[in-house]
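The complex appears here minus one protein chain, its other protein chains still in place.
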Amino acid sequence: MLTAENRAQIAHLIQQEISQQSPGPLTLKEAKHLAALAEQKAKAIGVPIVISIADTEGQQILFHRMTSSLPASAQLATDKAHTAASFRMSTHELGLLAQPGGMLFGVQANNGGRTVLFGGGVPVRRNGVVVGAIGVSGGTADEDMLIADHALYIFLEHAGRCPEEG
Amino acid sequence: MLTAENRAQIAHLIQQEISQQSPGPLTLKEAKHLAALAEQKAKAIGVPIVISIADTEGQQILFHRMTSSLPASAQLATDKAHTAASFRMSTHELGLLAQPGGMLFGVQANNGGRTVLFGGGVPVRRNGVVVGAIGVSGGTADEDMLIADHALYIFLEHAGRCPEEG
Amino acid sequence: MLTAENRAQIAHLIQQEISQQSPGPLTLKEAKHLAALAEQKAKAIGVPIVISIADTEGQQILFHRMTSSLPASAQLATDKAHTAASFRMSTHELGLLAQPGGMLFGVQANNGGRTVLFGGGVPVRRNGVVVGAIGVSGGTADEDMLIADHALYIFLEHAGRCPEEG
Partner (left out) sequence: MLTAENRAQIAHLIQQEISQQSPGPLTLKEAKHLAALAEQKAKAIGVPIVISIADTEGQQILFHRMTSSLPASAQLATDKAHTAASFRMSTHELGLLAQPGGMLFGVQANNGGRTVLFGGGVPVRRNGVVVGAIGVSGGTADEDMLIADHALYIFLEHAGRCPEEG
């Protein structure tokens, strides 16, 4: 017969297994952490940005607009996070597929015009599964990508996961 | 004078002739059959998809979203079926006409942004007449096309029609 | 002192001058005539079409959808007439300006997605002033242009005006 301790250990193992198979959604607390890391980097390079964090379906769970950031960035950051979650792909990669002659040419006209084709939107993965996405807008596309990638790198490292696996 | 039997035979012949000239619309039962064939193929190649079936005017009559399919695919599958019915042409063929310098350049910006230019939307024909369309999204454009074409092929074969005539 | 006859003559001359300077709007009667000419040509070449006639501001004043015409053509014909009136230019000419690197690149994304860049929309002119536009959709862009141009040619000839001046 199993002791109470045995049962607790087994329950813990099952829980671990389940959480690895279907990773939990990105929490608001985690989203705040990601946003803080992005804002820190944005300040360091002197670029006021808008940050949006979306859940696995592309719905927004956090929105931060830094003072003096570009007005166009409010919608663009939101839609970058939405795009990266919806396509489970960075906005930069999607943009390469959507060029004239590309596999997804014309895709930016679909889905209500919310699909962004330039850098700054990146999916967040746990155990290879997309659990949300971050969208950054405010600088050049290269600066936005740098900030999003940097925030995600530190975030995954802090969570004890190697970003490459993320 | 015609007997009752004669009349019944004539009525039957007229009915046949009419149904050949104006083929009946795609029924929900047929749509379910098409969707089942597409889902079967999607599982076989390991790609969760969204399937949409539209009537001859492009209005949706069936929508199936497989678990874990890409969030962006919900609207894309619907709009692929809508596009294929509305233009009586596969989305892949339409995409070729809409490239820069092409006959329909810019068309994806029209009709409320519902026009999809990449593979996965295919019209369903009876006696050469478009009676609806199938839209598949979830994999690469090539995978979506493969699944849609495969489902349509089996569907038409099962209906005793050669797909080439379809 | 002027006689009543003198006055009438002068009033007539002024009226003529004014009507030349600001030509009257396209009437519904004229729109019906234009549509009938387009339908006639469409039947002659075996292409069921949708015809839309817009006033000088691009607002629709007539819409005819021929049986069996392409579902996508309902909005496209309407928007071709709207585009030709709004830009006072044929949709074909506008399309040339909107190619990558062109003067109006990207314009199809503006104005609510109603701007069509391929042939079939043509402005109607009186004394060089745009008084409305015709939009045709249903065949290839070349067929749509042929039908619209043909209808306009006969319409202006019938009105005692040389189409080239139109």
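Going in written order, the chains are labelled A, B and C, and every chain counts its residues from 1.
To be clear about the criterion, a residue touches a chain if its C-beta (ideal position, glycine included) is under 8 Å from a C-beta of that chain, and two chains touch if they have at least 3 such contacts.
Only a predicted model underlies this, so the values are computations on that prediction, with no experimental measurement involved.
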item: Touching residue (missing chain; options C:36, C:66 or C:104); value: C:104
item: Contacting the left-out chain in the complete assembly, out of A:30, A:79 or A:149; value: A:79
item: Where the unshown chain meets chain A, residue by residue; value: 70-72, 75-76, 79, 95, 98-100, 108-109, 113-118, 140-142
item: Touching residues on chain C - with respect to the absent chain; value: 56-58, 83, 85-88, 100-101, 103-107, 109-113, 115
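The rule we apply is simple: only the chains that are shown with their structure count from here on.
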item: Gap in Å, rounded to a whole number, between the CA centres of chain C and chain A; value: 49
item: Averaged-CA centre spacing for the pair chain B and chain A, given as whole angstrom; value: 35
item: Chain C: positions in contact with at least two other chains; value: 100, 109, 113
